[in-house]
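Take this structure first; my questions come after.
Of the protein chains in this complex, one is absent; all others appear in place.
Going in written order, the chains are labelled A and B, and every chain counts its residues from 1.
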Amino acid sequence: MIINKREIAGLLENLAKEYRVYAPVEKDGNVLLEVIEEGAEAALGAATKKPAKEILFPQSEELFSYQLSDEGLRMEDKIDKTKTVAFGIRPCDAKSMILLDNVFHNDQYEDVYYTTRRKNTIIVSLGCSEPESTCFCTSVGGGPFNTDGSDVLLIDLGEKYLAEAVTDQGKEFLSKLNLPEAGEEEKAEAEGIKKQAQATSEVDITGLKEKLDGMFEHPYWDRLHEKCLGCAACTYLCPTCHCFDIADEAKDKNGCRVRNWDSCMFPLFTLHGSGHNPRPSGKERWRQRLMHKFKYFVERYNATACVGCGRCIKNCPVNLDIRQVLAEIKAQDTGSEVS
Amino acid sequence: MNNNNPYVPIPMRLVKNFTETEDKLIHTFTLEFVNKEDEEKFKYLPGQFAEVMVYGKGEAPFGIASAPNEPGILKFSVAKVGVVSTALHLLEEGSIVGVRGPLGNWYPLEDLKGKDIVIIGGGFAFTTLRSTIQYLLDPARRGDYGELTVIYGARNPGLLLYKDEIKEWEKRDDINMITTIDRPVEGWEGRTGFVPAVTKEVAPSAENSACIICGPPVMIKFTQPVLEELGFTPEQIIMSLEMRMKCGLGMCGRCNIGSKFVCKDGPVFTLAELKKLPNEY
Partner (left out) sequence: MQNITNVIKDTAKKLLEEKKVDLVVGFAKGSLPLRSTPYFARTAEEAERLVWDEYCENNLANYLRNREEKVAVVAKGCDVRSIVALMKENQIDREKLYIIGVPCRGMIDRQKAGELVGGKEILEAEVKGEEVVLRGKGFEEKVKKEELLYDTCARCAYGNPAIYDELVGEEVPAREANFKEIEEFEALGAEERAEFLAKEMSKCIRCYACRNACPMCYCETCFVDSSTPQWISKRAYSVKDNLIFQGVRVFHQLGRCADCGACERACPMGIKLSLLTRKGVKDVKEMFDYEAGLNPNDKPVLNDFNTDDPQPFLMKE
């Protein structure tokens, strides 16, 4: 299918009548995924500051509200069933959703807040013709035109987009839009662009997990965190980080349970009521962040919890660059060498 | 309301708010199911925990102290340490609380049939051990297991949990109930000394047996070598871990030790399993 760029605004506007449409929007200096009403707002192609996980797993959300009184208990859960389209997110963000699916629907439990949104959301991602210098998706199993997690993939052909259905849901979605079929020439052009595109930055993670297997006690961690501030810029802005906190906000016996993003980089994250903290310093916390993404997640879900979006690199206030960390780890002597 | 929403607690009625210890810091709460369906769905085994919620305050995880053979109720013994536990302590009988669970795994009692069972506990970490004892003493089940030895220590007599039940257990011959307090006190007729030393004295046999141990970190640290000396292998030593928890579902990310979530893959681990995990708890 072909979408003319001139028609994008109209198309989004039409979609917005039926769906809640998220698209990248320039807002007070940041590009964010926002619900749009007017198509012209969309800044397609721009990288969003916050990751797309936010539309399935918002930074703060009310899980349920309650009222307990003499009349009894009233509870209401707040499961969001709105039909949604995420339009123009990056393929790395789309891929992150597949990773998050593992977490929010594990072998035992289903997080209905996440899964309900997920089921009701169509992901239209836009391939990256010009990856940024901090992008290393290709090194972590993705790519500028990777379709994991997308229902539809858009390829920028200059004046127009070629829209490719990836899933059945995507096919159905596209078919309703009454778009012209792509010609052979356009298809060939799209293939050409896909082949050419390569993430600029490279990180070698082959054998990394095996390397990490023997590194828990390694002195490397002693200094890695030294300059780290222990903030949550890297984890909140990471599309695969999923940690959260649960808190009640209530007055008397009426209130609601809220969940908020949380981060393993914060000391309070693991602090026991007794005062004991299994991860008392930046050392343990940075090790956790790295190990979780490149070892623990692999052990649990057989996938690396990093999609190479580069957000943590661009946004770390002290320029602690995960690509360098990964390269340094590969270069460490761990005794049991795995090449 | 979605019935399969693992975040939503079921309502239970507080029928008893009992001051368990002399220092009044531990209360035992007996809760009754409000809805029959909830009771039918709440199937648990000793070692599991639940999130207990005080409306208006929040929820916190506690080991379940009652046993499946005590139908209709759940029991929790809770120390007053945080917002939720303090609020619980102040609750009047008859109040409604929320319960979310059962969560986590359980002591592998099914696999221990035919074996002698040694239970070692200290301080107020005796809750899920009480559940275990209660469960094993069930006449329908007692015959499936060999000898049952329980060693339980507290700083002083007033800090022992479940004092009345312990007295009953001491009278029975299908359980060898040993209590100890740290230092001699007037009027105390039982043993004195720390749990590791008493374990050494009692010297339960490791042959065809398993040991379930739960207590403060120091107690575990010093009892472990004693058990090893007695011949217990890491596979025979079963423990329950404490961790900061929120979701209890393996999602919120804070309770992991390596790739295991204490809330979901634990809290019960054998020492052999723990030895394979990073030392971060």
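The rule is short, and it goes like this: contacts are C-beta pairs under 8 Å (C-beta built on N, C-alpha and C of every residue); 3 or more make two chains touch, one makes a residue touch a chain.
The structure presented is a predicted model; accordingly, all values stated were derived computationally and were not measured.
Q: For a quick check of understanding: of A:Ser96, A:Thr134, A:Thr147 or A:Thr304, which residue touches the chain that isn't displayed?
A: If we include the chain that is not displayed, A:Thr134 is the one touching it.
Q: Which of these touches the unseen chain: A:Glu38, A:Asp204, A:Glu226 or A:Asp252?
A: The one listed residue touching the chain not shown is A:Glu226.
Q: Which residue numbers on subunit B touch the omitted chain?
A: Residues touching the hidden chain, for subunit B, are 82-83.
Q: List every residue of subunit A that touches the chain not included in the displayed model.
A: 28-30, 49-50, 58-60, 130, 132-134, 223, 226-227, 229-233, 236-237, 245, 247, 249, 258, 260-261, 263, 266, 268, 313-315, 317-321, 323-324
Note that in this section only the chains that are shown with their structure count from here on.
Q: Flag every residue of subunit B that touches subunit A in the complex, lowest number first.
A: The contact residues of subunit B facing subunit A are 1-2, 4-8, 11, 55-59, 81-82, 96, 217, 242-244, 246-247, 249-259, 264, 278-281.
Q: Sort out for me which residues of subunit A touch subunit B in the complex.
A: 63-64, 66, 68, 73, 75-77, 79, 103-104, 106, 108-113, 216, 242-248, 250-255, 257, 262, 264, 269-274, 276, 278-279, 284, 288, 291-292, 295-297, 299-300
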